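With one protein chain withheld, the remaining protein chains of the complex are depicted in position.
Here is subunit A:
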Amino acid sequence: MATMTMAKALNAALADAMLDDERVVVFGEDVGQLGGVFRITDGLQARFGDKRCFDTPLAEAGIVGFAVGLAMSGLRPVVEMQFDAFAYPAFEQIASHVAKLRNRTRGALSVPMVIRVPYAGGIGGVEHHCDSSEAYYAHTPGLKVVTPATVADAYSLLREAIDDPDPVVFMEPKKLYFASAEADLPARTEPFGRAVVRRPGRDATRVASGPAVPLILEAAEAAREEGWDLEVIDVRTIVPFDDVTVTDSVRRTGRCVVVQEAQGFAGVGAEIAARVQERCFHALHAPVLRVAGLDIPYPAPMLEHTHLPSVDRVLDAVARLQWDDQPDPRWLTEGSAA
């Protein structure tokens, strides 16, 4: 066991993948000599040469489209989008080609590749550097969408993403890059499609992914002081989604709060809440609640703490889970004029 950051674990995953499979090539903006603006590709060019790890022209559609061609030629590209919002120019390539090539060609072509996206906020980043963009990708059939919340998962999920026969959008929570934890590399954690119970609890289930996982773990400790024993589930792979682990938990606890950093409307949390409600209706003692970012463009750094879900907001939602079997007062007045 060694203490290391998520950034270091991601770096090690890339290096080990390049060592194990010479088809793996890593490229993007500033990933070569500089090692990436977050240093995730640090040292790869020096170690593997500038054919295996290289800088490209500054054009995200070009980077992803180039990766499509490389994958067609038999290579395994891993590309870096420098920041969440800077991936948007590549969206047509991702939605129309990366996601669809296997399907369009009845499996004759596949484009195994990893698109790494440093995402989400909480780092005081300026405009266009803090979007939680996972829903765009999760809404696109043909993509797998993965986000680690722990150091060991960062390593293991990235290795699995690179080995996966399908394209993976690998969302890296920037806020967690430099959080340290004990990890024993090469770590292999649960495979794609498996959510993990990070903290068992009896009273209610909280579901989150990526940057919101440490938040709900912290909230669970605070809730214990108020007498609630909360279960925490880390989704890990948004696509494919693990209905079984989530529904098993909610059927036991009878209550569920879904937490995400992204704006709430039409987000991944809404999908999870709907799925829980569909599958667990008779086990629920309260409506499934969501705690999400506000439905606003990502705010300026000095205002982001108002936007992002906080421990207080999560606890407030837990308090509204109808413990005394009373309707949630928040909804009583809505639409009552009619």
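Structure notes:
Just so it is clear, a residue touches a chain if its C-beta (ideal position, glycine included) is under 8 Å from a C-beta of that chain, and two chains touch if they have at least 3 such contacts; residues count from 1.
By definition in this document, contacts and distances are computed from a predicted model.
When the unshown chain is looked up in UniProt, the name that turns up among "Glutathione transport system permease protein GsiC", "ABC transporter substrate-binding protein", "Lipid II isoglutaminyl synthase (glutamine-hydrolyzing) subunit MurT" or "Pyruvate dehydrogenase E1 component subunit alpha" is "Pyruvate dehydrogenase E1 component subunit alpha". Which of A:43, A:240, A:297 or A:327 touches the hidden chain is settled by the complete complex: it is A:240. Of A:2, A:34, A:109 or A:274, it is A:109 that touches the chain left out of the display.
Of the options A:70, A:115, A:130 or A:288, the residue whose C-beta touches the omitted chain is A:70. Interface with the hidden chain, as seen from subunit A, comprises residues 25, 51, 56-57, 59, 61-62, 64-75, 77, 89, 92-93, 96-97, 100-110, 141-142, 144, 165-166, 193, 239-244.
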